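One protein chain omitted, others in place.
Which chain is which? They are A, B and C, in the order written, and residues in each are numbered from 1.
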Amino acid sequence: MSDPRGTISSGDRVLLYLDSRRTWLVQLKEGVESFHTHAGIVDLKKIPGMRYGDVVDTTLNEKVILLRPTVLDYVMKSERRTQIVYPKDFAYISARSGIRSGSHVLECGTGSGALTTYFASLVSPDGYVRTFEAREDFFEIAGKNIEKAGMKDFVRRERANLQEATVEQENYDLVMLDTGDPWTLLPTAHQALKGSGFVFCICPTMNQLENVAFAMEGKFVDVECIEIMFRRMEARVGKTRPSTRMIGHTCYLASGRKVNSL
Amino acid sequence: MSDPRGTISSGDRVLLYLDSRRTWLVQLKEGVESFHTHAGIVDLKKIPGMRYGDVVDTTLNEKVILLRPTVLDYVMKSERRTQIVYPKDFAYISARSGIRSGSHVLECGTGSGALTTYFASLVSPDGYVRTFEAREDFFEIAGKNIEKAGMKDFVRRERANLQEATVEQENYDLVMLDTGDPWTLLPTAHQALKGSGFVFCICPTMNQLENVAFAMEGKFVDVECIEIMFRRMEARVGKTRPSTRMIGHTCYLASGRKVNSL
Amino acid sequence: MSDPRGTISSGDRVLLYLDSRRTWLVQLKEGVESFHTHAGIVDLKKIPGMRYGDVVDTTLNEKVILLRPTVLDYVMKSERRTQIVYPKDFAYISARSGIRSGSHVLECGTGSGALTTYFASLVSPDGYVRTFEAREDFFEIAGKNIEKAGMKDFVRRERANLQEATVEQENYDLVMLDTGDPWTLLPTAHQALKGSGFVFCICPTMNQLENVAFAMEGKFVDVECIEIMFRRMEARVGKTRPSTRMIGHTCYLASGRKVNSL
Partner (left out) sequence: MSDPRGTISSGDRVLLYLDSRRTWLVQLKEGVESFHTHAGIVDLKKIPGMRYGDVVDTTLNEKVILLRPTVLDYVMKSERRTQIVYPKDFAYISARSGIRSGSHVLECGTGSGALTTYFASLVSPDGYVRTFEAREDFFEIAGKNIEKAGMKDFVRRERANLQEATVEQENYDLVMLDTGDPWTLLPTAHQALKGSGFVFCICPTMNQLENVAFAMEGKFVDVECIEIMFRRMEARVGKTRPSTRMIGHTCYLASGRKVNSL
C-alpha cells in the first residue's frame, strides 16, 4: 500500500480529477513528463512529493485534484470493459456473500477482469480469486487490467472453460458465474463451494434468471432473484431532483447457498 | 474463523434455515439443547460435528439447513435495528469507498451497530472502525450486536457526540455520517480524513441531501448524490415477474472525496 | 351529469372524505339517514342541497368533505376488484390509444368491470365498450359495479368467451385483452380492429409479454412493451422524501397498431 501519510511517489498511480465527467488515471514514471487535457497541461514532474488530495494547476489555470485510485476507479477505467455489471451490482454480491480478507472466490468468465479485480481487492491479502476465461482476447486484456490495479498477486487466471477444468472441491466461499448459460455450470459450482457457500449468477435476461432459479432447486437454498436500480440525484439548493438520464437495466442477480445434500 | 472444512463446533453460531421467511440465528452452547419452531423442534445437541450446508430433520420431519452466518445475517438479525440503511446501500458505500482489510473507518452514530459490524468485517483483521454514539440505549445494544457478530476486536466504541470528541487527523479512509444533520459534521469529517478519503452521508430526505451537497462544495470533490432501488423477482418457470411488494425508499446517499485545500 | 353548480340532490352519490385513508362512497336515498364511521356519525339527511366540496361535521366534530365521485373513485371502490391493473396503467392505455368520446372499445375479460367502467366514461356519450366475461360470478359483480358508476348505458356485456363469439369486424378503436393467454386472442382482435387501431394486452409476467410480442409480429406495428412504476412522495416542509412503501409490480403492458396486411 502507498505511504500512510498519502505522499505520492514516482511509480504511483493517480486519478487526475478535473470534474465529475473528466478524470484520468495516470502512472507517474520516468519519461512521462506531462499530461495533456482540454483544460491545459498537467506537469507530472511536480507531483511526486505531493499528497493525495492536493491540487495542481494546469497550464490554463484549471485546478486538478490528485485522487488516490480506488479499486472502483481501476475497474471503471479498465480497458475493453465487457461486463454489464455495475458497482451497484458487484457491491451487493460482495455484501450478501460476505467475502472479505481470506475468502476464496471462483469466477467464470473473467471478461475484462472488472469483477476479478474488485473481488481480489476484498479477499487480499490472504485470499484469492481463481478465474476462467476461454477467449484469448479477453484473457490478454484481463491480465493487463488486473496487473494495472495491483491485484495480480491475488488472482489465479486460466485460459479455459470452467466446464473442462478441474477445480478444488469444497474450497470456495463464492462462485461467480458470468456466462451466457450459467445454469449449466451450477453442478461444477456446487462441487467447488464449501457447504453454505454462495453462488451468484449474472443474468441480463429474465429467461436466464428463470433457468438458473429452476436449476438451483434442491441444491441451493435461500435463493434470491433481484434487480438493483441506481438513480443519480441533482442536489442543488432549491432545485433538487433526480437526474433525467438513468441506466434502465444492467442485469438481474440470482444467488443461493449450497446445501450439501437435500 | 471457523474450521476450514466447515465442521461446526460447540460455541459456533448457526443460521437455521427453514425457508426464505423463517430463519433463526442460534449459538450452540452447553445447556441449550433444542430449538423450538412452528415446524417442529431442532435437536441442537446433534449439530456439533456436522458441517455447514448439512441438513437436520425437525421432530415434525421438516428439513432445516445449517447455514454459516455471514456478516449480513448478523446485521439483519441484530437487536433493535434502528438504521434505515439496507444491504443495497452499505454494499455500495463499501464498494465506492474501496475499504478493505487494513482500512480505517470513522462512524457517527453507531445506532444499533449494523453498519459498524459490516465495515468491521471488511477492514479486519488489520483495520478498525471507530464509532460514536451519544445515546446510552443504542450504545448498549450496539455493544451486544457487535460482539455477537464476532467483530468486537475491530471496533472502538465511544459514548459521545463526534462533535465534542477529539479524533485523529488525516487518519481515516472513510467517514460515515448517519445523523439527522450530517452537514454540521463535515468539518470534523474533513479533518479526520486522509487526503482523497471518502465521506458518506445517509440522507433519508431530499432536504438533508441538499444541505449536505451544498456544504461539501469546496472541500470535497467527485460529489455523488444517489438513490438505490432494490426489487425482488419471482423467477418461476413460465411465470417470471417482479414481486408485488417492494421497499419504495430507504435513504439517499451523498458522498465526496476530500480535497486538502481548494 | 349532476347539477352544474354542484348542488347535491337525493339519489346522488357522494365520496365522504375524512382523510386519505378513510373515504366512503355513499348514495343518498330515502331511508338511509346516517352513515357511521369511527370518527362519528354523518347525518346524510343534511346533505341534499349542499354542494360538492362542502364540509359536514360528524357527531364527534370531525370534518368530512363531500367529494364528487370520479370514475376512478368508482373503480377503486368497486366490489371484488380482481384486476391487477392500476390507474397508472389504464391511464396510459387510454392516452396511447387515444380513445375519447365516440370511440369503440372491445374488452376481454370484464373481470369486476374496473377497466370497463373507466373506458366507458371516456367513450361516453357517443361510443361504447363491448365486453366479454365467461365466469358467472365476475359477470354478476361487473354488472353491479358498472351500474353503480353510472356507465350502464355505454357498456354491452356478454357472458361468453371472446374466442367463441362473433364480433363486428373492423369496428373497434381499441381491443383490450386481460386474460391469461392474450396471444391466443390476437387473431380475433386483429379482425375486430379498424385499420391502425390499438390492441393492448395486460401481462403480469414476462413470459406473457414475450409470447404476446412474438405473436404480434407481422400483424401489428409500433409494438411497445412497457412497465410503469408509481411512487408516492411525502412532501413535508424540510422533510420531503419518497414513501417507504411502494407497489413493486402490477403488470407489463404490450400494445401495437393493426396493419391491414403485411
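Everything below uses one rule, namely that a contact is a pair of C-beta atoms (placed from the backbone, for glycine too) under 8 Å apart; a residue touches a chain by one contact, two chains touch by 3 or more.
This structure is a prediction, so every number in the text was calculated from the model and none was measured.
Peer 1: Thinking of the whole complex, not just what is shown, which of C:67, C:84, C:134 or C:167 touches the missing chain?
Peer 2: Of these options, the touching residue for the absent chain is C:67.
Peer 1: Can you work out which residue in C:113, C:182 or C:242 touches the chain that's missing from view?
Peer 2: Of these options, the touching residue for the absent chain is C:242.
Peer 1: In the complete complex, which positions of subunit C touch the hidden chain?
Peer 2: Subunit C touches the missing chain through residues 1, 5-6, 17, 20, 23, 51-55, 63, 65-68, 70-72, 87-88, 90-92, 94-98, 100-102, 118, 121-122, 124-126, 170, 194-197, 206-207, 209-210, 212-214, 221-238, 240, 242, 252, 254, 257-262.
Peer 1: Touching the missing chain, which residues of subunit A?
Peer 2: 204-207, 231-232, 238-250
Please note the rule applied: only the chains that are shown with their structure count from here on.
Peer 1: Using mean C-alpha positions as chain centres, tell me how far subunit A is from subunit C in Å, no decimals.
Peer 2: 47
Peer 1: Distance between subunit A and subunit B based on Cα centroids, please, to the nearest Å.
Peer 2: Centre-to-centre distance between subunit A and subunit B: 21 Å.
Peer 1: Distance-wise, how many Å sit between the C-alpha centres of subunit B and subunit C, to the nearest whole number?
Peer 2: Roughly 44 Å separates the two chain centres.
Peer 1: Quick check on subunit A: which residues sit in contact with 2+ other chains?
Peer 2: Correct list: 206, 210.
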